[in-house]
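Here the complex is missing a single protein chain, while all its other protein chains stay put.
After this line comes subunit A, so read on.
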Amino acid sequence: MSEISASIAETNALREKLGLKPLKVGPETSGAQVAEDNLKRQRDEEAKKAREEAIKTKIAKSRNKRELNKVLAGKGLGEASDEDDDGDDVYKWTMKSRNKEKERQAAAAAKREKELQELDDASLVEYDESQLSGLRVGHDMSDFAEGEERILTLKDSTILENEEEGDELINIQLAEKQRLDKNLENKKKKNRPVYSGYDDDEFDSGKKKNLLSQYDEELGIESGHDGFVLGSAKRTQRLADGQNGSVAQQGGGGLSAKEIMEQKLKKSAIDLTYNKTQQAQDYYTKDEAEITFKKPKKKKKSRSRKAENWDEENQDGEEMEVDRPEQVDISELNFVDDEDLQASLATARRAATKKSIKKLTPEQIAKNLAESQAMQMEEDDAPKGGLVISDVSEFVANLSSSAAEVHTGRPTLATRAREVSAEAAESATAATTAGESMKEDTEMEGAKEDDEAEDYRARTRAESEEAEAQDVAMKEAATEEHSATTESVLVDEPLVSRGLGSTLALLKQQGVYEMGTPEQAERAKIQSERARWLAEARLREAKLQREMVRDKARDKEKSRDKNYSIRDREKDREYENQRREQRLLDEREAQMKNYKPDVKLEYIDDAGNRLNTKEAFRQMSHAFHGKTSGKMKTEKRQKKLDDEKRLMSMSSTDTPLNMVSAFQERQKAAGSAHIVLAVGNRKYVDIEVFAYEDKLEGTTSTLGSGSGSRTPSTSSAKVAPSSFAAPNQAQATMSISGVHAPNREKVTVGLKRKAEPAQGTSTEESVTKKSRN
């Protein structure tokens, strides 16, 4: 492989053809050469510059030096001293320095002398009260006692305060005392209960209380408002009439008690002059509006208080030894639901008894005692164990029976049962209370007594007697019942006059009044138990109330004690309250032990039917979901209900189709005492039918039943439903067609109302009759 190359000439020729400049032939004038040249030139220039610079600085230096030398021209320190160094130079120097020292001392002495002079001048000025005038004292004049010496100092204050108020003199001890007082006051305020019920503070301090004022603490001593100014003209003048000394002498002189008194009076002085031309205003002024009137405290009703007292006395057993009728606790007897009525009755009763008690005078007491003794004697005289019949006993017997009669008038079963139970309970309690007085009372009746207590006693007696009568009656009834079951079928009628029990028995026998189901009896029992429980609860509550009242009274007694501090009282009260609450809770719990509520849920639908559980649930569910059963279901249920109702209302003496009554009617119509239901194989109806037909046709047909001349023929009775077949035709057509006997006769009997022959109908509907005879 050979390299293609062209010479320079060839290349230049080529280049010429191509329009390019010819090749640069010759020495290499490359960039490096140029650069070198440049570098050289640059260096030369730099060197030249540096040389010039050096020369310039040299010149400047020399010039500077020359100038410096110019400054330093003249004599130097050493040169100067060197010049004075000869002969008396030392003496001169010492003299010079001595002079200097003397001058200095003289100046100091003059200064000191001036100061001393000033001091002397100051000491020469007399220090007296006039220099204190205008200074403020931070205490009231009354704080300084007469003949007392107090040292006053300038009060500590900040610069700002000082600028504002000026200097103030205070006594440290007095200020301390004031602070102490204030602290004590604050403390007292804190300890005091927030609400005392009185507005004493307003009267004490003369201003209305702020909101939550018990937390307002007055900090520090408020000086300034009660201070005075030493040497002030006004003040001195004012004091001058009371005291001849000037205020500046306060170190020596104080104010007497009289002066203080006067000052105070002046402070509270009232201006008696008034504006005579003052117009009457339509509205309250601000001052007038602020005047509030204290509401007079309501007087507690003395009556109720007295009553309470009376109760308390009663309950505490501190009664007078009087023949007071036995106290029957009303709450014990209170079994009736109507509490308002009971309450009013109770108050009435209490009033009555109270009245009677009030009227008891000593003479009466003595009389009562004598009477009771006499009674005792009579009682002793009376034969024991025998039956005593007197007017009174008869009367009482009548009373009880009449009461029983009244009771029989009471209607419904449920209320009846409840009442009986309630009365039983009542009688049980009443019997215990009035039991002792009972016997004695019945006999006492004979004797005439116009004692006021008799009224009350009679009432209790009536009650108890009624109860007893009932008891007796009940027992009788029970025995009678027993005998009725054991004796024969025919029972004697119990006599109504014998009492309530017998009446009850009679009624029961007759079916007028039925005893309740066991369930009802159970309910009645539960209710009576509940009534008893309620009564007990009431009793307990009353007791608690009494105790609370007593406790409160005791607390009051205690609080009157002076040694008993507020804090202690608070603590005690809290403790008491806790204890009371605990006790209350315990009581409640104990009460609830026997608590047996009588709950019976009954659901009734719109139509008034009682629902059982399932039905009730369905009803509630429907109400909840807002939808009810469909039409079919509702109808079905309705039908079921209707059926039930029909079943219930169906008479038990007749069949559903009233056959019995129909028969009876038949009997009446036939005038016979019997009815023939069937003859042989035939229904009895046939005969009737024949008779009917005979009447219609006017012909007599004899039907020999089982006659010898005829062969026994089978006959079929058919009741054609005419209404189905042909409405035109005879209704209730009865045809009896006999299947003909082969040789002798064919009897077809039919009943026809309309005598028109049926056309195009079956043979059974056409009525034909053939008779051989």
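Rule of thumb we're sticking to: a contact is a pair of C-beta atoms (placed from the backbone, for glycine too) under 8 Å apart; a residue touches a chain by one contact, two chains touch by 3 or more; residues count from 1.
Here, contacts and distances are computed from a predicted model.
Of "Ubiquitin-like modifier HUB1", "Mediator of RNA polymerase II transcription subunit 8", "GPI transamidase component PIG-U" or "Striatin-interacting protein 1", only "Ubiquitin-like modifier HUB1" is the UniProt protein name of the chain excluded from the display.
The chain that is not drawn here is touched, among residues A:15, A:550 or A:596, by A:15. Across A:5, A:210 or A:497, the single residue that touches the chain missing here is A:5. With the whole complex as reference, residues 1-6, 8, 11, 14-15, 17-18, 20-21, 23-25 of subunit A touch the missing chain.
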